[in-house]
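Note that this complex is displayed minus one protein chain, with the remaining chains in position.
Chain lettering (A, B and C) follows the sequence in which the chains are written, and residue indices restart at 1 in each chain.
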Amino acid sequence: MIVRLQTEPFEPGALLTDFCRGRSETGAVVSFTGIARASAGATQALELEAYPGFTDAEIGRIAEAARTRFGLDDLMIAHRIGRIAPGEAIVFVATAAAHRREAFEAADHLMDYLKSRAPFWKKEHGPDGARWIEPTARDLADAERWD
Amino acid sequence: MIVRLQTEPFEPGALLTDFCRGRSETGAVVSFTGIARASAGATQALELEAYPGFTDAEIGRIAEAARTRFGLDDLMIAHRIGRIAPGEAIVFVATAAAHRREAFEAADHLMDYLKSRAPFWKKEHGPDGARWIEPTARDLADAERWD
Amino acid sequence: MARVLLFGRLADIAGWRERRLDSLPARLSSLKALIAADDPRLAEALAAPGVQAAVDKTLVRGDMALAAGMEIAFLPPMSGG
Partner (left out) sequence: MARVLLFGRLADIAGWRERRLDSLPARLSSLKALIAADDPRLAEALAAPGVQAAVDKTLVRGDMALAAGMEIAFLPPMSGG
């Protein structure tokens, strides 16, 4: 199980290749890639702040719980921090399970957590300056589905 | 939108890299990779038969309907046919949408269709010979969720 | 030249996957009878529940008239991939 926060851009396909390697008893691998949207010029960059040692530990705790809850063979989470340009990947989650339902549900669950409750602070830089972002009502409702 | 059936092995990470390229207005990309399981030696190979011109047209029709139903930006389906060894990818589905819920649901829906209703005929080669496989009760129940 | 195709277990039972016919019988039901005339196991398999026919790569229900050059496929229940 890998959880990592990184300031450098990552390439989702390369992570999926690594994650799939050598699996002959895993039937299903689901991946999610979240990409920074340009929103037609309204967003020039995202800035994500983490608390090193706290943010990764919290995410690791949720990841371990998901592994047990969904009976996963394995999972991986990579998350960008710092300044992220439109078109760049922000987050990559991959889940491996014997059957597809568990792999889908675990990835869906982890993303709901990461998008609404994970300890990040997010700033959006646009043509009118920067503003701090909070989770949307939809993000909060999505996360509550798993409580 | 790409739908392809191929006898050659494919590498899921490379397909995901291609699929993600140049997206600055897509917020969410979900991928599913189905891998042939060895089942601890019980399965030596899978053999998938398609009806060229019919199978791909049927899958294309379902893919187009999913694109409309879930408001996708794009989707891709690659499916192996012929003989597939344990550990090799059988199917790769990727969906791109503005938000993650639609991308997850569309990939989930497409996989339920591909695993239970798509026009393939599947044979499992094991130590005791070969047998034709039909969808499991779970596959059929999963597919009915979308009717 | 018409083509008749069998898929999945139908092909295994019949021992062939494709046949070319110079001429087709008038109806789909007669074609089914013709290809299974000397093969009772194939006749039984073709009559099993869930076996479908496609004419020129389109699924058809019930019997229908056939015309020269058509491609007729008999499809056992689909398994998914």
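Operating definition for what follows: a residue touches a chain if its C-beta (ideal position, glycine included) is under 8 Å from a C-beta of that chain, and two chains touch if they have at least 3 such contacts.
Please read all numbers here as calculations on a predicted model, not as lab measurements.
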The chain left out touches which of the shown chains? A
With the missing chain put back, one of A:4, A:83, A:99 or A:122 would touch it. Which one? A:122
Among the options A:37, A:79 or A:100, the absent chain makes contact with A:79
On chain A, where is the contact patch with the chain that was removed from view? 34, 48-49, 51, 53-54, 57, 79, 90-91, 113-123, 132-135, 139
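By our rule, only the chains that are shown with their structure count from here on.
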Under the touch criterion given at the top, what is the topological distance in steps from chain B to chain C? 1
Centre-most chain [mean C-alpha coordinates]: B
Centroid spacing, where centroids are CA-atom means, of chain B and chain C in whole angstrom: 27
So how far apart, in whole Å, are chain A and chain C when each is placed at the average of its C-alpha atoms? 50
Measuring from the mean C-alpha position of chain A to the mean C-alpha position of chain B, what distance in angstrom results? 23
Can you pull out the residues of chain B that are in contact with at least two other chains? 34, 115
Junction residues of chain C, two or more chains touched: none
